[in-house]
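A selection of the complex's chains, in situ.
Each chain carries a letter (A, B and C) given by its place in the written order, and its residues are counted from 1.
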Amino acid sequence: MNISLEQAQKIVAAGEKKSKELDVKMNIAVVDAGANLTAFARMNGAWLGSVDIAIKKAETARYFDMNSGEIGKLAQPGGSLYNIEHSNNGLITFPGGIPLKNKDGDIIGAVGVSGSTVDNDHAVASFAAENF
Amino acid sequence: MNISLEQAQKIVAAGEKKSKELDVKMNIAVVDAGANLTAFARMNGAWLGSVDIAIKKAETARYFDMNSGEIGKLAQPGGSLYNIEHSNNGLITFPGGIPLKNKDGDIIGAVGVSGSTVDNDHAVASFAAENF
Amino acid sequence: MNISLEQAQKIVAAGEKKSKELDVKMNIAVVDAGANLTAFARMNGAWLGSVDIAIKKAETARYFDMNSGEIGKLAQPGGSLYNIEHSNNGLITFPGGIPLKNKDGDIIGAVGVSGSTVDNDHAVASFAAENF
């Protein structure tokens, strides 16, 4: 149960569409069930620093099978996972990374979006994760 | 005074046993007195991101001869070891890493567990550290 | 003068098309004029290790504005650029990375392909670089 390139490219296209609606410029990354990069797009003029963040958000969501922002809640000072970001060659634990599930509910990959506010990042990732 | 592979494998087996009792899927790492990986097991379906965390917890516990969570208390903002996680190619300072002692109390290695809540991680590591 | 996402996605699509003709499974990466990842696709079942190699080939071609294989000729033992691969967080200097030029001959990015023999990798990259 692994995402196909065709599905990954639909997710990227959905993310681009939503980004244009919101008038934002995003980096959109899709990783497969093994957390390997499968599809990626950087919209024209999107932040350069967000390339790596989008990829790390997707990886983070698949590494722990939950939204990246959920991990961030636990990774605050005093939280149970404080500074977990130092593992796995760097995690990103604020919103914008979401696991991808097939019809049976199996996790088949993850999407990560970066380029605007975390609210917009999460909105684009959510829309993309539901349209493939 | 160093842990043997036979001891390390008993620790891993004890960790697996405890994990099944708790119905959790863990990554379990044992390092020796030199903080070198000695035995490792990833239970079927355990989080991908926890491979590295389990190893880093074990390393952290042996690097400083204390439970990884004890270091975490000192590594909070304002604490004496704030952001110590940047050293040694990445530390993990929340619970789940425990030094291993022989009968004489000498530290002969450490165990690190990751894959569930930090409470479960620590419970599995504690059980493993006491049964070898 | 920088490649657009639309151009980058055409390059990826051209690379996929050529790969299917050759019956090979490729990783295809496009970087922009600043050597930043712009579009990426991993064809279903392509080698896991080629994700990083495809990206590094594209980066290498743009870092030095020549085909990755040209650098490899100079990077052999005794050559003028021996072991240049240690720079820039890792280069790949065998064929499969090609600079991308606009109508005026300006370099606007690069493409990197990995997943088969270097001859096939280069053939796919060449086709992609000429069709966007």
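Rule of thumb we're sticking to: a contact is a pair of C-beta atoms (placed from the backbone, for glycine too) under 8 Å apart; a residue touches a chain by one contact, two chains touch by 3 or more.
Bear in mind that the values here come from a model prediction, so they are computed numbers and not experimental data.
Visitor: For this file, with 3 copies placed, note down how many copies the whole complex has.
Guide: Assembly-level count of identical protein chains is 4.
Criterion: only the chains that are shown with their structure count from here on.
Visitor: So that we know how the chains sit together, what is the shape of their touch graph: line, ring, star, complete or other?
Guide: Topology of the interface graph: linear, an open chain of contacts.
Visitor: Using only alpha carbons, which chain's centroid is the nearest to the whole structure's centroid?
Guide: Nearest to the common C-alpha centre lies chain A.
Visitor: If you average the CA atoms of chain B and of chain C, how many Å lie between those two points?
Guide: Chain B and chain C have C-alpha centres separated by 41 Å.
Visitor: If you average the Cα atoms of chain A and of chain C to get two centres, how far apart are those centres in Å?
Guide: Those two chain centres are 25 Å apart.
Visitor: Distance-wise, how many Å sit between the C-alpha centres of chain A and chain B, to the nearest whole number?
Guide: That pair's centroid distance is 29 Å.
Visitor: Can you list the chain A residues in contact with two or more other chains?
Guide: 34
Visitor: Which residues of chain C touch chain A in the complex?
Guide: 4-5, 8-9, 32, 34, 36-44, 48, 51
Visitor: With touch defined as at the start, can you tell me which chain B residues reach chain A in the complex?
Guide: Interface residues on the chain B side: 47-50, 52-53, 56, 72, 75-77, 83, 85-86, 90-95, 117-118.
Visitor: Going by the contact rule set out above, which residues of chain A touch chain B in the complex?
Guide: So the residues of chain A in touch with chain B come to 34-35, 60, 62-65, 77-78, 80-84, 86-89, 91.
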